[in-house]
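Report on the structure given below.
All protein chains but one are shown in place.
Labels A and B are assigned to the chains in the order they are written; within every chain, residues are numbered from 1.
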Amino acid sequence: MAAVTTPARRARRPLGLAPTAVLLLGAVYCLFPVSWVLVAATKSPGELFTTPTLAPGTGLLDNLTELLAYRDGVFWRWLLNTVLYAGGGALLATAVAAIAGFALAKYRFPGRNLIFNLLIGGVLVPAVVLAVPQYLLFSTIGLADTYWAVLLPQMLSPYSIYLARIYATAAVPDTLLEAARLDGAGEAGLAVRIALPIMVPGLVTIFLFQFVAIWNNFLLPFIMLGDDGKFPLTVGLYTLLAAGANQPSLYNLILTGAALSIIPLIALFLSMQRYWRTDLSSGALR
Amino acid sequence: MRARPLAAAAAAIVAAGIATGCSSEPAAAPRPAETSAAAGPVTLTYWTWAPGMDKIAKVWNAAHPDITVKVSKQAGGDDASAKFLTAAKAGNPPDLVQAEYQHLPSFVAAEAVADIKAEVGASRAEFSEGLWKMVTLGTDAVYGLPQDSGPMMLFYRKDLFDKYGIAPPKTWDEYAEAARKVHKADPKVYLGTFSSKDPGSFAGLAQQAGAQWWSIDGQSWKVAVADEPTKKVADYWGGLVKEGVIDGIPYFTPEWNKALNDGRLLTWPCAVWAPGVLSANAPKGKDRWAVAPLPQWTAGEGHSGFWGGSSVAVSAKSPNKAAAARFITWLNTDPEALRLLVEEAAIYPAAGKAQAAMTKAPDYFAGQADFWQQAATAATAARGFTFGPNVGVTYNAFKDAFDQAVAKKTSFSAAVQAMQDATVADMRKSGFQLAP
Partner (left out) sequence: MTEPLTGAARAAGSGADTAPGPVPGPVPGPATGSPARPGRPPRPGRGDAARRGGAAPYLFLLPAVLLFTLFFAVPICYTAYLATRRIKVSGLGLGRGSRREVSAGLDNFATALADGELWAGWLRVLGYGALVLAAMLGLAVLFALLLDSATVRLARFSRIAIYLPYAVPGVAATLMWGFLYLPSLSPLRGLLDADLLGPGTVTFSMANIAVWGGVGFNMLVLYTALRAVPGELYEAARLDGGGEVRIALRIKLPLLMPAIILTTVFSIIATIQVFAEPTALRPLTNTIGSTWSPLMKVYRDAFVTGDLYSAAATSIVIAAISLVLSFGFLRVVRDRAFGEG
């Protein structure tokens, strides 16, 4: 992080550029396959299987035009749905996790362990298992094939609650809460006005994790949604891949779509950058 | 119970006569529109993966304001049927569903699709005997209308056949000879590949040889996945793979596409829908491919098999069966609709008269003037068989067993036996009556 590489500290480095080099190596390892998706998105159907794997193609514009025109621009619809699912779902999940994490970290009350262990135990059950029962449940209450069917189950993320609890434990000082209580603050005010603001950097991490998880979730929307107007990108692109036994897969559209769907995520990461600078114990000198 | 936006749902729910708190609505709505469409406007949901179906529905909707068809484009493939079955189990299925022939029996067994014999029985004459059997399962009921069909032919690289000096093989023996010749001439090149990922293709080849994997004998199922014709087909390909003259890469993988583009695969025994796949994945092969009848087991015969093809079925829970049946009858028998199916959905229609009306060869095969005549010949020559109620199990066993057999170059007929065993074990476990 640029902010902390002050000359004074750099002067003391024993390893020279080695750490940077290692990190960059890691970056290359991770970026290499991703870059393939971007390169492949530029290839026309003819080039995809004929030109060298990493050579850029000439079909980007055609692919884009074709993708955006596909079924009267249904791609935009899918993108919009995905933003809604991921944005709304992650926001709600973060809120739920934040308040639950705060309660678990800063209060002692009967049943705390039980509730916490139960909530965390949720990760033991794979999503593949839950999808069908969840679908049957939503059908019973008449919410299958609605936006809610995708949003509601993803509002609870055991991992997020775990992280939120850890952040709250580490970052929210008891003394601060105590002082606020002496000033006459209610418990709700304590949580919203004092604890949550301090937890923001941790919550941003939680939000990002959950956002990406929902953005790329496939199985739940695949099972829940029948109406293709409500599909998110993953399910929509899958209809291009599994186009049916006697139809060709539209590889160039899938790859262009996948590349396009990565771009908003990159933008999100970049725009969330500033939150990463802040230390968890906000306001502390560093 | 149907979960749709409230406004749209209200009408449908009233029409369906379901008491969901809408009882204060004018009670004039008659019981389900089973008598005629005059019961009021209905909306039908339709799950399909055929491209362009929304455009075809638009044409219907414009002419039939009382029956609106809402197309929802789904993903095809193995899990598509699971999705429909789950929706049916939850009581939330679409009114209409595209059902591949091999999956229709599973739908019937799960009581997910309706017997629409009364509504569509009159259309029987439009379809060949073999296809009709696919939607009746050999019973008295009718569970759907055939939409498209996939009679198999041999697609081959004309230019490379010339280069290697081989003629389109008339028999499978000739095909094997050609495979040896080609591979000997250039070890990187294969006449064809055996795909362990495509049970549908293998089923078609077995059908050509006369296999009958399932049949109904009175009140019991007869399962003969490992019958003699199937074993013959399996061992034929197994021998060639073991010999190393036929490749083992699966169809539809990036590697397969690459091999097609590079001219390292010279033939593809495939159904009539092959041009669409080839033109999308190997666009530069245009005009280099030609089509011939499938090689025969005995010289002079003229058999073929089916790979793929699907029907349209009506959900058992649909409150608008009559309207649904009207739509699918139009969709699959009306000349205008059939024309749209060919043009927009790019399918090979099941209806006989539509097959006969196809004249202009696909672009990719522009040089092959008799493309559709050949297809029509293959369609009449294709032998199908009844599919069983647990094709998912059989097809999955195919993939697992043949994956191993291809990788290790072991006996293909043993793999077929594994399919038979898995199929029988599953049916037994569920309690199906099996003929000895």
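A few comments on the model shown:
Rule of thumb we're sticking to: a residue touches a chain if its C-beta (ideal position, glycine included) is under 8 Å from a C-beta of that chain, and two chains touch if they have at least 3 such contacts.
These figures come from a predicted structure and were not determined experimentally.
Across the entire complex, the residue among A:L67, A:A144 or A:A171 in touch with the chain not shown is A:A171. From the options B:D66, B:D79 or B:D421, the residue with contact to the chain not on display is B:D79. Although one chain is not drawn, the whole complex shows that of A:G202, A:P221 or A:G244 it is A:G202 that touches it.
Here one chain is not drawn; of A:A191, A:L225 or A:A243, the residue touching it is A:A191.
Mapped onto chain B, contacts with the missing chain fall at residues 78-79, 82, 85, 105-106, 108-111, 137, 139, 141, 196-197, 216, 219-221, 248, 250, 252-255, 258-259, 262, 389-390, 392-393, 396, 399-400, 403-404, 406-407, 426, 429-433.
Residues 1-2, 4-6, 9-10, 12-15, 17, 19-20, 22-24, 26-31, 33-34, 36-37, 40, 49, 52-54, 95-97, 99-100, 102-109, 112-113, 115-126, 128-130, 132-134, 136-137, 152-153, 155-156, 159, 161-163, 165-167, 169-178, 181, 187-188, 191, 201-202, 205, 208-209, 212, 215-216, 218, 233-234, 237-238, 241, 251, 254-255, 258, 261-262, 265-266, 269-270, 273, 276, 279-281, 284-286 are the ones on chain A that touch the missing chain.
Following the convention adopted for this analysis, only the chains that are shown with their structure count from here on.
Rounded to whole angstrom, the centroid-to-centroid distance between chain A and chain B, based on C-alpha atoms, equals 38 Å. The touching residues of chain A, when paired with chain B in their complex, are 45-46, 48-50, 71, 132, 135-136, 138-140, 142-146, 222-223, 226-229, 235, 238-239, 241-251. By the touch rule above, chain B contacts chain A in their complex via residues 1, 3-4, 45, 47, 49-51, 54, 72-77, 79-80, 83, 86-87, 89-92, 94, 100, 148, 150, 200, 252, 254, 257-258, 260-262, 271, 273, 276-277, 279-284, 307-310, 346-348.
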